[in-house]
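Take a look at the structure set out below.
Here the complex is missing a single protein chain, while all its other protein chains stay put.
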Amino acid sequence: MTAEAVTPPPAAEPPAIAPAEPSTFQKAMKQKRFVVGAAITLLLVAFVIIAPYLAPFGENEVAGPPFSKDGLLGTDYLGSDVLSRVMYGGRSILIIAVFGTLLGMALGIAIGVVAAYGGGWWDEVLMRFNDVILSFPQILLALLVLTAIEQPTAWILILLVGISHAPRVARLARGVALGIVSRDFVIAAEALGEKRTRVILAEVLPNMNAPLLAEGGLRLTFSIGLVGSLGFLGFSADPGAANWGQMIQENRLGLATQPWAVVAPVLIIAIFCIGTNLMADGIAQVAQRGEN
Amino acid sequence: MTDIATALQDPLDEVAPPGRQHGAMAWVVWLARRLGLAVLTLWLVSVLTFLATAALGDPVRAILGRDYNSNPGRVAELEALLGTDQSLVSRYFDWLGGLLTGDLGTSLASGGPVSDLISGSVVNSAVLVFLSAAVMIPLAFGIAMISVSYRRRRPDTVIQTILLAMAGLPEFVIGVLLIALFATTVLTIFPAVTLVPMGGAPWDEPKSMVLPTLTLVLWVAPYVSRIVRASLLEVIDSDYVELARLKGIPEKVVMRKHALLNAIVPGIQVIALQLAFLAGGVVVVETLFSYPGIGRQLVDAVRNHDVATVQALSMIIAGVYVVVNLIADLLSILLTPRARTAISS
C-alpha cells in the first residue's frame, strides 16, 4: 500500500441535508385549486357573517308586491327583498354545516382509529355498526329521525349531520390508520411500553393529518349540500327565518316569473360547494403525493 | 387489544398450488358467511330504523302538534293505532314480524295498507334510478378514458377541472339550474314537473323523464368519472403494464388486456356505491320534479309523521344498498384472481 492510500478522507464535511419537508398547509398553498377554493370559501364565510348587517331590508320585511322586480334581485313569494334574504339566509346553513362536519369528523376519526389500532373484536364490532349506518343514504338517516320530531332544533340538525358523516369518515380513517399502525415506529413505541393513548395521539394521528384534512373539506361540501337539501325539503331549525335551501322551496312556483328568487340562493350554494370542494381536493392532492 | 405483529402476514405462508377438490365447499361456506353477514346487517338496520322513528321522539305528539294538549281523545285514539301504549320491545317484534310476512302496516295519512300505497312508486323510482345508471355508467367511464388518454395534457386538465367543480354540487342545485335552463326561464323544451297521464306511468310521457334523469346523471357522473380515472392511472403506472410495453405489446392491447381488466374491479365498487347514492338522491330529485316515486312519498310521509310508511320505505332503500353491495363484492371477487383463489384454497 502506498502512503497516499492511507490518507484520511477530507475533513468530514457535513453531508447535504434534504430541504425541510413543508407542512401540509405550505404544500397545499402551492396548489392552484386549493388557493382558489380557500379564497372562495373565506369570502363566502365573510359574506355570511357580515352581510346581515348590510342588508337593505329586514329578514321578513315586506319590500314590495310578491314576485316583483323591485330591488336588485326582486321580491319573493311574500314580497320580501330577495337580496336581503340571501344576505340573511346563510347563517344557519353555515353554522349547522360546520359544527355537523366537526362532530362527524371527531366521531369518525375516533371510531376509525380505535378500530384500526385495536384490531380484532374492536375492529369487527365497530365496523359492523358502521356498515349498518352506511346502509342509509345520508339524507334518509336525517329524515328518519325527523319523522318522530315535531320541530327540529339547530342542535338536532347538527347531530344528524354529524352522525350521518361519522361512519363514512370512520371508514376512511380506519383505512389510513391501518397503513400506519403496522409501521415499525408504532411497534417500536409499543415495545418501549408507551401508553396506548399516547401511541394514538403522538404516533398515529399526526401521520394522518393530510388525508383527514382532505376528508374534512369534502365532508364540509357534503354538509352544505345536506343542510341545503333538508331546508329545501322543508326541514329547518326556524321555518320563519331566511334560509337558502328553504328559499328555493318557497319560491319554486314563481320560477317562471321571478327566477332570481330561486336562482340566487341556488347559485350561492353552488359557489360555496365549489369553493370547499376545490379546497378539499387541493389537500387531497397533497395527501396523495405524501404517500408516494 | 391484539398484538399488532399477529396482524402482519404470516412469514411462513407457503405458496400452495390451487386446490380444486375443496373449491366448491369453500365457496359455499364463504357465500353462506357473506349472506349471514348481510342478514345480520339488515336486522340491525331494522332495529335502527325502528328506534329512530319510534323511540327518539313521540310520534303522536309530532302528529298532533299544538292539538296534543287540547285533544286527549284524539291522543288516545292515535296511541292505540300506533300501539305506543305497549312496550317498545313488543312493538318492535310486532313490526318485524309484519315486515317478514309482507305486512308493512297501515299508513296514517291514507288509512290504507302501506304496501298498496308504495308498490307503484317503488317501480317508478326503480325505473328512474336504473335509467340514470344506464346513462351515467358509460358516460362516466367514457369521460375517464378520454381524460386518461390525454393524461396531464390540456384536455385532461380541462375535463378534470370541470368535473371537480361539478362533483361538489348538491342535487337540488343541479336540478334547479336545469329547470331554469330548459323548462322555465331560458328555454322551455322540457316540462318542469313530471306529468303522469291518468292511470299511466311517468315514462308514458318521455319528455318529463329527461330532466330528473339528467339531474341524477350530472350529480353522480363527475364523481364516478374521477375515481375511474384515478384507478386507471394507477394500473397504467403499474410494473406489469410497464413490462407489457417493454415486451413490445401494442399500446391498444396493453390498454385493453392489461390495464382495463385490472381497473374494472375498483369501477364495480364505485358503481355500487353510486347506486346507493342515487337511492338517496331520488329523495330530493323526485320532490323537486314532483316525480311519483318513493323519494317524494318518503318526504310526504316524514312531513305527515306517517311512521309506518317511513319505516317501510327506509327498509327498502337500506335493503337495496345491502343487496347491491353484496353483489358488488361477489363480482369483485370473481374478477380478482387473487381473491378468488384465496377462497377456494
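For clarity, chains are labelled A and B in written order, and residue numbers in each chain start from 1.
Basically, a contact is a pair of C-beta atoms (placed from the backbone, for glycine too) under 8 Å apart; a residue touches a chain by one contact, two chains touch by 3 or more.
One rule holds in what follows: contacts and distances are computed from a predicted model.
Per the UniProt record, the absent chain's protein name among "Carbon-monoxide dehydrogenase small subunit", "Protein translocase subunit SecD", "peptidoglycan glycosyltransferase" or "ABC transporter ATP-binding protein" is "ABC transporter ATP-binding protein".
Contact with the omitted chain, checked across A:Ala154, A:Ile187 or A:Leu253, is made by A:Ile187. For the options B:Ala134, B:Ile162, B:Leu187 or B:Leu243, the residue in contact with the chain missing from this view is B:Leu243.
Subunit B meets the missing chain through residues 3-6, 10-12, 14-18, 237-240, 242-250, 253, 257-258, 261-262, 335-338, 341. For subunit A, the residues touching the chain absent from view are 1-2, 4-5, 7-10, 12-21, 183-185, 187-188, 190-194, 203, 206-207.
The working rule: only the chains that are shown with their structure count from here on.
The distance from the centre of subunit A to the centre of subunit B, with each centre set as the mean of the Cα atoms, comes to 22 Å. Taken in their complex, subunit B has these residues touching subunit A: 1-2, 4-5, 7-8, 40-41, 44-45, 48-49, 52-59, 61-62, 65, 161, 164-165, 167-173, 176-177, 179-180, 184-185, 192, 276-277, 279-281, 283-284, 287-288, 298-299, 301-303, 305-307, 310, 314, 317-318, 321-322.
The touching residues of subunit A, when paired with subunit B in their complex, are 33, 117-120, 122, 128-129, 131-141, 143-150, 181-182, 186-187, 190, 196, 221, 224-226, 228-229, 232-235, 245, 248, 255-256, 259, 262-263, 266, 269-270, 273-274, 276-278, 281.
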